[in-house]
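Excluded from the complex is one protein chain; the other protein chains are retained at their positions.
Each chain carries a letter (A, B and C) given by its place in the written order, and its residues are counted from 1.
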Amino acid sequence: MSEKLRVAMIGHGFMGAAHSQGWRVAPRFFDLPLEPAMQVLVGRSLDSTVAAAEKWGWAETATDWRAVIARDDIDVIDIVTPGDTHAEIAIAALEAGKHVLCEKPLANTVAEAEAMADAATHAATLGSRSMVGFTYRRVPATTFARDLVAAGRIGEIRQVRAEYLQDWLADAEAPLTWRMKKEQAGSGALGDIGAHAIDLVEYITGQSVDSVSGIIETIVKERPVLGSGSGLSGTAGEGRGAVTVDDIALFSGRLNSGALASFEATRFRTGRKNALRIEISGSSGALAFDLERLNELEYYDATQGALEQGFRRILVTEHDHPYLDAWWPTGHMLGYEHGFSHQVRDFVTAIADGTQPRPSFADGLHVQRVLDAVERSSAAGSTWVTTTG
Amino acid sequence: MSEKLRVAMIGHGFMGAAHSQGWRVAPRFFDLPLEPAMQVLVGRSLDSTVAAAEKWGWAETATDWRAVIARDDIDVIDIVTPGDTHAEIAIAALEAGKHVLCEKPLANTVAEAEAMADAATHAATLGSRSMVGFTYRRVPATTFARDLVAAGRIGEIRQVRAEYLQDWLADAEAPLTWRMKKEQAGSGALGDIGAHAIDLVEYITGQSVDSVSGIIETIVKERPVLGSGSGLSGTAGEGRGAVTVDDIALFSGRLNSGALASFEATRFRTGRKNALRIEISGSSGALAFDLERLNELEYYDATQGALEQGFRRILVTEHDHPYLDAWWPTGHMLGYEHGFSHQVRDFVTAIADGTQPRPSFADGLHVQRVLDAVERSSAAGSTWVTTTG
Amino acid sequence: MSEKLRVAMIGHGFMGAAHSQGWRVAPRFFDLPLEPAMQVLVGRSLDSTVAAAEKWGWAETATDWRAVIARDDIDVIDIVTPGDTHAEIAIAALEAGKHVLCEKPLANTVAEAEAMADAATHAATLGSRSMVGFTYRRVPATTFARDLVAAGRIGEIRQVRAEYLQDWLADAEAPLTWRMKKEQAGSGALGDIGAHAIDLVEYITGQSVDSVSGIIETIVKERPVLGSGSGLSGTAGEGRGAVTVDDIALFSGRLNSGALASFEATRFRTGRKNALRIEISGSSGALAFDLERLNELEYYDATQGALEQGFRRILVTEHDHPYLDAWWPTGHMLGYEHGFSHQVRDFVTAIADGTQPRPSFADGLHVQRVLDAVERSSAAGSTWVTTTG
Partner (left out) sequence: MSEKLRVAMIGHGFMGAAHSQGWRVAPRFFDLPLEPAMQVLVGRSLDSTVAAAEKWGWAETATDWRAVIARDDIDVIDIVTPGDTHAEIAIAALEAGKHVLCEKPLANTVAEAEAMADAATHAATLGSRSMVGFTYRRVPATTFARDLVAAGRIGEIRQVRAEYLQDWLADAEAPLTWRMKKEQAGSGALGDIGAHAIDLVEYITGQSVDSVSGIIETIVKERPVLGSGSGLSGTAGEGRGAVTVDDIALFSGRLNSGALASFEATRFRTGRKNALRIEISGSSGALAFDLERLNELEYYDATQGALEQGFRRILVTEHDHPYLDAWWPTGHMLGYEHGFSHQVRDFVTAIADGTQPRPSFADGLHVQRVLDAVERSSAAGSTWVTTTG
């Protein structure tokens, strides 16, 4: 490694820990063309930002992201703030000539996402790279699934099932947090986890969801108000408040090839903790993935002898599987945060190569359009709605 | 066993073999209050009927089902013919005072099913029992699932997923048979296997599907015409013919409690052979079943300590599990056709007791209404349609 | 079917029900060259024998097995009595010119088994066929596993793991029954279930276990005496009695090819109900089977591309899988007792063809020798002992 790539990260919640781990670990396992330096951590509260920077290993801290973006010695802006701030920060950073990595979802609205995609397209002509953080594309098993589809190993895609199942709201007495408020979270299960399912389907199949029909719904409509002292009014902690985002989203989508895909995103599938599952059925094979067993990919090869066909549990831990050359010997498992190292590798490589990394802001915009179309379909009695307008 | 219960079975396809096995085996394992006698097998072609009767052990054969229904020495009419003949035969049998067991789906149309349900209601007042053959209710694991739900072991039902996945049409060159022709089969994946998923959801939850939104579709629209000599025209075996039933059905349903259920029935899920899977998510637990592992039921108890929760693979083979007292010691597996013995046990018991067996013709009619509503929703751009008219 | 094959079955416990089901059902699904007739059921107690015969469908009953063997109108003697009576009955039947099907284990001692094998060899020259009832050879998945090994699909066998895990004695307060008494049962877990594991390994690999080193042990050494009124003394039901058979057997075996096999038979693997599991590891592949999922076979093909290898779950339910042509469409499961129908098919076919059915009495004798060698090794501090003397 020679030349430095100086990074500033804005935000320091759960995603900040994951991104920090990616910046820290990637250069230790991959031979990167540029050496990331964890330069500045930016947060609104100085105290908590300093604590996070010390814990995660950022060299400096700041509270004014605009000032950081203005610095000449910063190359990359990594955005891990809530979705309603993405557009403003990302566009400013792109205009300042920075490379931008933005957590998913790209934005809370289609309009914001469009502005971001436009800014990214323009900035690309001036050399700025931008990428949205759908890291589940970078699980070796999903990348390998994409490779198998692209190589024709399951033939023509016939239908798709994608579901992202969690249960952390199954308890009706779980308290009301900002994630259940539309004005802050933008969306519920649909945007939070359904977005991953949509991106992963588009990534693995190489197709886009062109129209949808679906329903979103709030199962538990009121929840206990949290009585914390975090700046809320004197009635904090008393009574119940309305949940204004969806708990569940069920929708069908039409891929551009004409194939149907069926989606489910929910926080109410009791006992399912983080089950992002995709099954792609093709004319000559099928693939199945479950994030709860992320080192495995199931592959069915329908071209083998009829008596010998079966879903094959591939441990995606061979040296020549995607990303695996950097890690451990065969049979040694990777975990959740490895995807963030892979993201860093791919982003840094694209910056060095001057190529457009994927998923681009345009990819993120498309996911946003699908989410928006699902909401519009639900509002219109589940009639079919196109994702392009 | 003392008094005989003389049975005539009309039809002798695949289902005839399964029903025969039920009539033959049930009295050998269960202590039935009446002794079934396999008296008459009825078919259109004498030769094939005689061959089937000899193979399966029916005492007599006949080709005129009306004549058989008219016989005084026949107590039960078991109907295993194609769906378009069910109504005529069943109504005639009920009017003749017979007990009637009718294969699913109850009929090919709602109108026929309504007539059958009306006939059954009237006949019941005169002592005739009638039942529709949704045998997957009688897999011990599904019966036990119903018991657990009824006992409140998963709390309030929050959402349901039901899918019936097969792949026998995944090959686009699989030939065109009567099952792919609407005039004979009535419906494709929706009626053939989707009906099972609907019935099983209603059975296990104890709720009804009140409205639906969905889409049905034919994936492979033309298939090679079969060139058999079975009475077709001289051009038989040449060219391709249109598939006029659905290959796939995707729909959401609203249960009467308000909970959402998501359904999929398909013959194109490559690698899935007979995967009727149900998952019921409740406020304090969940249940999951897969027909490909029919001796197992997965149960998640959310009332246990948080660190110890997990889906539990119950082998439903204990002596005190439903139906199991008749069979083998713990850990010895049952297969597909055991459901037909269980069906015979329950039907014969209801006849002896003078009680209404379930699923009744009214239950079968309701499933038919759901199927019809899915077709209507699909035709109306997936808008929501009630199942009651 | 034309000519009758008249069968008498001696014994009517749990195995009697299973064998009866085999005789009853096999001719209804398979085209047998001879038509089995369930002629006589023989038992010591007339009342219980009559009840069993009525329930299972045997035409006559008898209490004197010697008289039945002497009858000219009986072709087959099917022995399902406890192991200590096998030798006497089987030898007498063979000497009377009958075909003999004998439940496993062939006998309780090597000496008895030798006498039986000798009698079988002699009788074969006079046209009598004999077979021992290791029905787990006739599960389609195990038969198919044997076929794959024989076709070289896993290459040279490198090592074998076989285990038969149950837990019905895990409760230390489970009462003392005859199965825990050496004088009646002969052996504990070793002979009861270990015998199946040995036979299945020899069947699938086509090799024999030539020597063994192992240990057998009684984990719970005393159990409550059963206080039933079944002819025991006045102190019945009081106190505890000694368990005189093994609860667990652990042993290694050397196959004739030189490969090592590791065995475990136990009634103390809490939570395992009937887990007969075999894994055969070869130079170019592997096979894994579990009786608790008996419709599945896992196959690993090490000749495929390194990135695509994985254990493949084959649903052994295709029409062209072993025995499956007689049963249901793809994806419809078989259960425990289907093996007994397959056994009848193979036995009747061998009788009609005049060929030696397998497993022969010689095969059964060999298993007995392995069991005996394990007991001798255990008694000699686990030193290696050959199975041939």
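The definition used in the following text is that a contact is a pair of C-beta atoms (placed from the backbone, for glycine too) under 8 Å apart; a residue touches a chain by one contact, two chains touch by 3 or more.
Note that this is a predicted model, so its numbers are computed, not measured.
Summary of contacts with the chain left out: across C:Ala124, C:Ile219 or C:Ala326, the touching residue is C:Ile219.
Checked against the full complex, the candidates A:Glu183, A:Glu292 or A:Asp325 give a single residue touching the omitted chain, namely A:Glu292.
The missing chain, though absent from the display, is touched by one residue of B:Tyr299, B:Trp327, B:Phe340 or B:Trp384; that residue is B:Tyr299.
Among the residues B:Ala162, B:Leu315 or B:Met333, only B:Leu315 touches the chain that is left out of the figure. Where subunit A meets the missing chain, the touching residues are 14, 17-18, 20-21, 24-25, 28-29, 55-57, 166, 168, 273-275, 291-295, 315, 317, 328-338. For subunit C, the residues touching the absent chain in the complete assembly are 154, 158-159, 161, 163, 167, 170-172, 213-215, 217, 219, 248, 250, 252, 259-260, 262, 264, 266, 268-272, 279, 281-286, 300, 302, 309-311, 381-384. Although one chain is not displayed, subunit B still touches it through residues 144, 298-299, 306-315, 318, 320-321.
Simple rule for what comes next: only the chains that are shown with their structure count from here on.
In a homomeric contact, the two copies may use the same or different surfaces; for subunit A and subunit C, over half of the interface residue numbers are shared, pointing to the same surface.
Averaging C-alpha coordinates per chain places the centre of subunit A 42 Å away from that of subunit B.
Averaging C-alpha coordinates per chain places the centre of subunit B 36 Å away from that of subunit C. Residue positions 309-311 of subunit A each touch two or more of the other chains.
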